[in-house]
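Here it is: the structure, laid out below.
What you see is the complex with one protein chain gone and the rest in place.
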């Protein structure tokens, strides 16, 4: 069974910015000849996550509002207080909860995404960074 | 390696209603002849999620309470404020966090679920809807 591993590098701005990576993931799949199997998307960072979302400006704003409420930026996080120069304790906690791995089954060479589903990379860090993603496709 | 893809449609009521889909998933597995591999359960919606839970009336009530506290229904969510007729901004944010994909490894034709583990579909939307789930089984 073929196993294809691809690497994506994406420039992100942090502060809960979301990048829609659906087309990049679809391209990885279409470059293989596989009919059915699974795609695993893995973010190689602790302060960024991958998720399913509806790509709509209101929800992009709401996502930022939500994280600022649930896990606010705060110098009192011990990650910041104990490590001089660190200010991204909240970014780690957000990434931990939103997670770094997403597995999607495919068939007939198509991702089964629903009408409103898009794949998003969300960056919780406090400054712009390049982010690395592993996309692995396994199937027949 | 065989890859079997099944589709389930489940009528849901929204408002954090949970449907226990463990038996449906077990049936999908038992209808194959596979001994070991992985099952991937993928919900084709942004306002519903799949999760592991203990199916106990108290926890069903607590789950509803928790989501109403963490991410309350609110006309002020920008998804609602900017899009006339929308009232489910909170449903999207809940679905995003609780996620749409669950992968479970199996062996000896059995899911390895612990004594209290059940597989739940949770619907965060504001009205009753039919929900589609992809169940893909890959193994030997």
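To keep things simple, chains are lettered A and B as they appear, and every chain counts its residues starting from 1.
What we mean here is this: a residue touches a chain if its C-beta (ideal position, glycine included) is under 8 Å from a C-beta of that chain, and two chains touch if they have at least 3 such contacts.
None of these values were measured; they are calculated from a predicted model.
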Checklist outcome for this item: Among the options B:4, B:29, B:43 or B:97, the absent chain makes contact with B:97
Checklist outcome for this item: Note that chain B touches the chain not displayed via residues 1, 36-38, 51-54, 56-59, 61-63, 65-66, 70, 97-99, 102-105, 107, 112-114, 116-117, 138-140
Next on the checklist: Need a quick check: the contact residues on chain A for the chain that isn't drawn.
Outcome noted: 1, 3, 5, 38, 40, 42, 44-46, 70-71, 77-83, 86, 89, 92-93, 95-97, 99-101, 103, 132, 134, 136, 138
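One rule holds for everything that comes next: only the chains that are shown with their structure count from here on.
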Checklist entry - Taking each chain's centre as the mean of its CA atoms, how far is chain A from chain B in angstrom? => result 20
